[in-house]
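I am attaching a structure below and will ask some questions about it afterwards.
Missing here is one protein chain; the remaining ones are kept as they sit in the complex.
Now for subunit A:
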């Protein structure tokens, strides 16, 4: 068991294994996202209230799912790095942070674009929007802290601590923002009490969510591979690889 973990944890093995997995992840991601978006944008029925504007859900919801999942995965990777000193985990955490920040931004942006035709405003201080915005700031903090250190190792460890502190705080922040929202104003509309979706709308959404997750995995593997090459540039096997590929 331990030997296996250390094998996977060694950059060389991870590079080899992820190289074999990567094409399948890409096929899954591209296939699902293509089918899901075509189905969702062209064939799913229009909403009886919102018309075609609801179709942005096929980007908005998967992005929002990923925004939160990526932070948790990043914190888990940070924990693995801090406890077992597995370098690959830190490389994965490093490449996940910008991806998560982008997904959070996409969720906020699409939400705001969706809000204009349906709610008549680009932004409201809704509990979900607010906690999403705070999540974006947390991502930015982790990215900035990693970049602020002169030595990469200190930056890695500092960012790991912050990611773990952040992940403990996310539920607290989410809960308190919900509380704040119910205290201050009553919603005239709510994202949660939307009439439940017909099956024809739900299937493409499911495909898109799974497709986005596959995209996230493929992207993380690919960028971790480049990070491995960058950090291990001095190692023998990387030089051999570069010589063979040239």
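Some notes on this structure:
Just so we're on the same page, contacts are C-beta pairs under 8 Å (C-beta built on N, C-alpha and C of every residue); 3 or more make two chains touch, one makes a residue touch a chain; residues count from 1.
Heads up, the rule we're going with is that contacts and distances are computed from a predicted model.
A chain of this complex does not appear here, and its UniProt-recorded name among "Hydrogenase maturation factor", "Penicillin-binding protein 2", "tRNA N6-adenosine threonylcarbamoyltransferase" or "Heme exporter protein B" is "Heme exporter protein B".
Taking the complete complex into account, A:148 is the one of A:34, A:72 or A:148 that touches the chain left out. Which of A:108, A:129 or A:177 touches the hidden chain is settled by the complete complex: it is A:177. When the whole complex is considered, the residue among A:109, A:137 or A:202 that touches the unshown chain is A:137. Within the complete assembly, residues 82, 134, 137-138, 140-141, 144-145, 148-149, 151, 153-154, 157-158, 161-162, 164-166, 168-169, 172-173, 175-177, 179-180, 183 of subunit A touch the chain that is not shown.
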